[in-house]
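Only a single protein chain was left out; the remaining protein chains are all shown in position.
Order of writing sets the chain letters: A, B and C. Residues in each chain are counted from 1.
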Amino acid sequence: MALDKNGIAKRIAQELQDRWYVNLGIGIPTLVANHIPEEISVDFQSENGILGMGPFPFEGEEDADLINAGKQTITAVPGAVYFDSATSFAMIRGQHVQLTVLGAMEVSENGDIANWKIPGKMVKGMGGAMDLVASADNIIVAMMHTNKRGESKLLKQCSLPLTGVGCVKKIVTNLAVLDVTKEGFKLIERAPGVSVEEIKKATEGKLIIEGDIPEMNI
Amino acid sequence: MALDKNGIAKRIAQELQDRWYVNLGIGIPTLVANHIPEEISVDFQSENGILGMGPFPFEGEEDADLINAGKQTITAVPGAVYFDSATSFAMIRGQHVQLTVLGAMEVSENGDIANWKIPGKMVKGMGGAMDLVASADNIIVAMMHTNKRGESKLLKQCSLPLTGVGCVKKIVTNLAVLDVTKEGFKLIERAPGVSVEEIKKATEGKLIIEGDIPEMNI
Amino acid sequence: MINKVVASAEEACKEIQSGMTIMLGGFGLCGIPENCISELVKLKVNNLTCISNNAGVDDFGLGFLLQHRQIKKMVSSYVGENDEFERQMLSGELEVDLIPQGSLAERCRAAGAGIPAFYTPAGYGTEVGEGKEVRVFDGKPHILEEALTADYAIVKAWKGDKTGNLIFKGTARNFNPAMAMAGEITIAEVEELVEPGELDPNQIHIPGIFIQKIFKGHSYEKRIEQRTTRKKD
Partner (left out) sequence: MINKVVASAEEACKEIQSGMTIMLGGFGLCGIPENCISELVKLKVNNLTCISNNAGVDDFGLGFLLQHRQIKKMVSSYVGENDEFERQMLSGELEVDLIPQGSLAERCRAAGAGIPAFYTPAGYGTEVGEGKEVRVFDGKPHILEEALTADYAIVKAWKGDKTGNLIFKGTARNFNPAMAMAGEITIAEVEELVEPGELDPNQIHIPGIFIQKIFKGHSYEKRIEQRTTRKKD
C-alpha cells in the first residue's frame, strides 16, 4: 500500500544522523520532525532565522514574533538561537546544515529539481529553495510519485523551470525510496505492498533495479 | 611658527561636521578627539569594533576587553555599541563613516598615500588603512610636512609601496592645510607665522598658490 | 551620540517620493514596518519599486500598497500568499523580480557593506542565472550577484535607542538587519524607544550608524499568518 504523507516523513526520519543540523521545507518535510528516533540528537534550522525550532505552541501561547519559514507559529527549544536572514543563509550556503528535505513538482534522473514556478500559471517564487539545493551536501526530496493527473514526477528531464541542477541525492515518495545516481534513479526500497512493477509504471525517468528490492521498514 | 602635533589635531577638528561618524587613526589623528567643538555631535568609530569611543579610562578602571585600534585601553560613551570586525569594515567599506583621519609617510600630488611599509626595513602591515582609504569619501591626512631627514613628504610621486591611489582629499601638516586637487596640492592655509616660501621649500610635489594664503585660525 | 529621533511615521516618511526604490524588512507578516506601510498608503506615493522578501497578504503588509496600485515592481523571493499580487503579476500590471532568499539577503548586506558583487552557487543553471556571469570555484559553478541598493530602507525593531541602535525579537529579525545596512536612508520604527545607554552595548543587533531616522511606532497589530498550535496533552 502506498504511503501517506506521514509515512513518507517517517521513512525520511530514518535518514537522519546523530548531531545533524537539518532544514525541513514546507509540507511533507515539516512532518519529519515528528518522527526523530529518540536516541539521536538533531537540531532544526528554519531559514527565516531560528536554530533549535521546537513544536507548535499550545493554544493561546502563539507569539507573532516567532514563526518558521512556512509562516507557522512555533516554539523554541532551550539552546535555540535567533539570527538574521544573511546569517541564516550563511549557514546554508556555507554547508553548516547537514541535510535539507524539501518537496518538488519534478525531479529528473540527473538530479535536477523543479519546485517553484509553473509558467503562465502559478507564481510563488523560490523562497530559500534555490540556496538550499545549491548548497546542501545531502538533499532529500519528499513528494508523491505522481501528480494529480497520475503523471510521473520522476522524469528524464524536468519540463518546469529548474530550482537547481544535479543536486538531489535521494527521493522518498509514497511508493519508493530512490537514490539519484549518475546512471539514473536507483530503486532502493518499495513501500509496503507496492510492487516493482507499480513503481516502474509510475517512473518516467531511467529506473535502475538491481537484485531484490526490499520493502521499507517503517 | 610650525604647529606641534596638538596644533595639527586642533586644526583638523575644525573640519568635523555635526552628525558625522569619524574614524581616527593612530598617532596625531587620535588627538583630534580632544578638540571637538562643543556645539557639534560626532561619534568615533574604531575599526576593531566600537562605535561611541570615549576617553581613556581612569587609572584602575582599565578593561582588557575594551581597547581601540591602537590597542589602547578606552571607555565607551552611553549609546556605544560593540561589533565584530566584518561588521566594522562593512561600516567603513559601505561609506557609513563620514570621515577618516590618518597619518602618512608620503602623499603624492594626485592623492596617493603610502603609510604601511618600507621595503627591506619596516614591516608593520596596513592594518585597516587600505580599507579606510579605499572607501571613505573624506580622507584627511595628518602628518609632519617633512620627514626626520628634512625631506618633503608631499611628493610628485610616492616612492614607498602605496596604501591607496588618488584617495587623499586634504592634508594638514605642521606647516599648512592643503587640498589635493586634480592639478596638485592647493595651499589653503599657512600655520601661524609660517611663510608661503617655507611651505614651497618643504613641498616637492606641485604646489598651487592662488591669491593671499590666510593663516590658520586656531 | 548623534540623535536620530523623529516624531512619527509621517515625519520619517515625508520625503519619500513616487518612483523611488524602497526596501522593507520582514518575513511574511513577521517583523514588518506596519506604521510606515500605513503612512506610504496615506502619502499616495506610487510607481514604487519595493524590495521585500514577501508581498504581504491581500489586506495586510505590502498587500495594502498593492491594493492601492502603488507598486510598479516587486523584488521578492516568495509571493505565494497573495491573490491580488498574483492577479497583477499575471496580467502584467506588476513587474516582478524573483530572487533566491539567500541571495536577496546577501545582496542587501553587500550593498550596506560596500561589496559591489559576489559569487554564489544559488540559481546556477536556472532562470535566475540567465545572463549572469558564471565562474567555477573549487569545481562548482557559481553566478555573480550584485549588491541591491535602495533610496530608503524601512525596518522594524523591537527596541531602539535615540542614536538608532536596534534590537530585534525572535524571528522578527529576519531581513531587517541586512536592509537597515543597505538603505541610502534607513528608517527604523520600534516598539520601544529608549535613551542612549539603556541598551547593553554588547547586545545590539544593528549599530545606529546604519540608521538615519528612528521613531516609536504608534501601534502594532502583529497579525499572525498561519496560527498553528498543539493541544495540551
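Everything below uses one rule, namely that contacts are C-beta pairs under 8 Å (C-beta built on N, C-alpha and C of every residue); 3 or more make two chains touch, one makes a residue touch a chain.
Fair warning: this is a prediction, and the values are worked out from it, not measured in the lab.
Contacts of the undisplayed chain with the visible chains, over the whole complex, involve A, B, C.
Which of C:G26, C:G112, C:G129 or C:G170 touches the hidden chain is settled by the complete complex: it is C:G170. Among B:G7, B:P29, B:G79 or B:G128, only B:G128 touches the chain that is left out of the view. Checked against the hidden chain, the listed residues C:S38, C:T120, C:N176 or C:Q212 yield one contact partner: C:T120. Touching the chain that is not shown, out of B:R93, B:K153 or B:K170: B:R93 (per the contact rule at the top).
Within the whole complex, the absent chain has one touching residue among B:A13, B:A33 or B:I50, and that is B:I50.
Per the touch definition above, the residue from A:G60, A:P78 or A:G193 contacting the chain not shown is A:P78. Summarising the interface, chain C meets the missing chain with residues 106, 110, 113-121, 135, 137-138, 142, 146, 167-170, 201-203. Not every partner is drawn; the one left out touches chain A at residues 19, 21, 41-43, 45, 51-52, 76-83, 86-87, 89-97, 135.
Residue positions on chain B in contact with the hidden chain: 46-50, 55-74, 76, 82-86, 88-89, 92-93, 112, 117, 120, 123-131, 134-135, 161-166, in rising order.
Following the convention adopted for this analysis, only the chains that are shown with their structure count from here on.
When you average the Cα atoms of each chain and compare centres, the chain farthest from chain C turns out to be B.
Centre-to-centre, using mean CA coordinates, chain A is 28 Å away from chain C.
With each centre defined as the average position of its C-alpha atoms, the distance from chain B to chain C rounds to 36 Å. Contact of a single residue of chain B with at least two other chains is seen at no position. Within chain C, the positions touching two or more other chains are listed as 109.
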